[in-house]
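The following block contains the structure, expressed as structure tokens.
All protein chains but one are shown in place.
In this document, chain identifiers A and B correspond to the written order of the chains, with residue numbering beginning at 1 in each.
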Amino acid sequence: MRAFSYERPETLADALALLAANGRDARPLVGGTDLIIRLRDGTARPRIVVDLKRIPELRPGIETTTDLLTIGATTAMTDIAAHALVRQRFLALAEAAAVVGSVQIRNRASLGGNICNASPAADTATPLLIYEAVVIVAGPGGTRRIPIRDFFIRSGETALRPEDLALSIELPIPGHRTGSVHLRRTRRRGHDLASVTMSCLVDDRGITRLAFGSVGPRPILVEETTGVLADPGATDGAKAALLETIFSSATPSQGSMRASPEYRLAMLRVLGRRAVAIAIDRLAQP
Amino acid sequence: MNDDVQRLPISVTVNGDERVLEVAVHHTLLDVLRDDLALTGSKECCLVGECGACTVILDGRTVDACLVLAVEADGTSLTTIEGLASEGRLSPLQAAFLDHGGVQCGFCIPGQVVSAHALLQDNPHPTRADVDEGIAGNLCRCGCYEQITEAILRTAEASGR
Partner (left out) sequence: MNDRVGGSPRRVGGYGRVTGEQEYVADIAAPDALHVKLVTLDCARARIVSIDTTDAERIPGVKFVMTPAYLPTPIPRFGPQFEDRPILAVGETRYHGEPVAAVAAETKDAAESAARLVKVEYEALPAVVTLAAALVDGAPLVQGPEVRPGDPLSTTNVLREHRVGWGEPEALEADKADLVIENVYDFPMVTQFAIEPHAFMAAPDGDGIVVWSTIQHPNWLQRVLSRILGLPLSKVRVLSPDPGGAFGGKQHAKYEPLVAMMALRAGRPVRLVLTLEETFQAVRRAAATIRVRTGFHSDGTFVFQDIAADYLIGAYADIADRVVGKGSYPGCGSYRVPAARILARSVLSHTTPSTAFRGFGAPQVNWAVESNIDAGAVALGIDPLELRLRNLARRGDPFIPFDTPADGDWEQAARRAAELIGWGTPLMPGRGRGIAFGIKSGPTTGLSYSTVRLLADGSVVVYAGTSDMGQGARTVLAQIAADELGAPLEWVTVVMGDTAVVPYDQQTSASRSTVLMGNSVLHACREIQARLQSMAARLYGVEESTIVVERGIVRVADLEVPIPDVLVRGLGRLGGELIGIGEMRKEADPEHPLGGSAAFFEFNCTAIEAEVDRETGDIAVIRHVTVSDVGKALNPLQVRMQDDGAAIMGLGHTLMEHYIYDDAGRIRNLGAIDYRIPTSMDLPLELVSDMIENEDGPGPYGSKGMSEGALIPVAAAVAAAVRDATGVVIRDLPLTPERVWAALRDRP
């Protein structure tokens, strides 16, 4: 691995100052499960690595109020997947966190890292989209809120500037009943990078949100409000027509060795259909 | 070039012993375990967190030591494969690996045993599915998964009732 320098700021202000001073030459480090691979293979060559794990404002953890669940950006996948309220109200997120890599990876990989890498295949991106999460960001000008649907720009790029840090992710606790699910396609059953990710939420008002990834430069959220998708009694044909429209925005890249565009597009439809059905089932469960 | 290398002191508890040492900040925990501490039980294979041959327990949780910088381990407590047998006596889990045929070439085994150890600490009575999932991050090319799973389940049974 190429040499770099390492800083472990103890305050948020120090961390932000380091990022502001170094710009793109600095890389924040939390779990390291992506960054250290890239440091080794040379696709990331920062001059300075800024370890965020000693900053009080960035301690991992999940906090809840009556209408909000807040996940610290440094919280590990293991903790998200196991959290009772996440499992109860945000099951698709728990399911997504539970399939990010192996146990060893999930013990280390953070939610902030997973979304800030902005991989189109990031598993936690699509559940955050269906739950309308908000990313709380600290920067030189203070703290600001970025709705998750505005967060992902393209592969490897988010709405964050190099001098920003994601502090936490807020999920509004729905005021009504929902059913949700996260599905994915991989090349084997054991841990693997997804070639399609799909999260779906339906609620008791008939609204369906579908978010899907790995079929374009960024994960996409589509909301369907006619009530047809969420209707257990609607015909397959009616749903299929709606799904066709929803998935028309997918533009999988040529030349991936994980799956062809044709396969990704076909699986988008399969996973979409299955996800809607599971979400409806879950909504119906007491 | 060496002048450019930043080194920092770290203090880490390894298998119960407090160790204070200076590490290059770009060296991984695996580098330091193997090269600086001569704890070669943790193995080097994929270096991308896929194979689990370097699995160690860091503050109670398994990690791939190849994906942790040594400086990040400052102030933590580590258990490596070398810390599981005491005074030459195998742990029940290690013994079960041998009794149920969980070991062939052995190269992945330190990682398998460490993952299994952590799994049983978190979940003393795992199901077969829990075990399959719990060791999925530890590749065994000899294909000894059936026997490894058997060893873990039997260890859980023997300790439980």
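In this text, a contact is a pair of C-beta atoms (placed from the backbone, for glycine too) under 8 Å apart; a residue touches a chain by one contact, two chains touch by 3 or more.
Keep in mind that what you see is a predicted model, and the values were worked out from it rather than measured.
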What are the shown chains in contact with the chain that isn't displayed? A, B
Among B:Val103, B:Ala118 or B:Leu153, single out the residue that touches the unshown chain. B:Val103
Going by the contact rule already stated, which one of B:Leu47, B:Ala65 or B:Leu120 would touch the omitted chain in the full complex? B:Leu47
Tell me, which residues in subunit B touch the chain that this view leaves out? 1-3, 5, 24, 26, 31, 34-35, 38-48, 50-51, 53, 80-82, 84-85, 90, 94, 97-99, 101, 103-110, 113, 131-133, 135-149
Residues of subunit A (touch criterion as defined above) contacting the omitted chain: 1-3, 37, 185, 187-193, 257-260, 262-263, 266-267, 270
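By our rule, only the chains that are shown with their structure count from here on.
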Under the touch definition given earlier, write down the residues of subunit B that touch subunit A in their complex. 1, 4-6, 8, 24-28, 47-50, 52, 55, 61-64, 66-69, 71-72, 115, 118-119, 133-134, 136-138
For the complex, which residues does subunit A have touching subunit B? 1-6, 8, 29, 32-33, 36-37, 39-40, 49, 51, 53, 78, 101-105, 107-108, 190-191
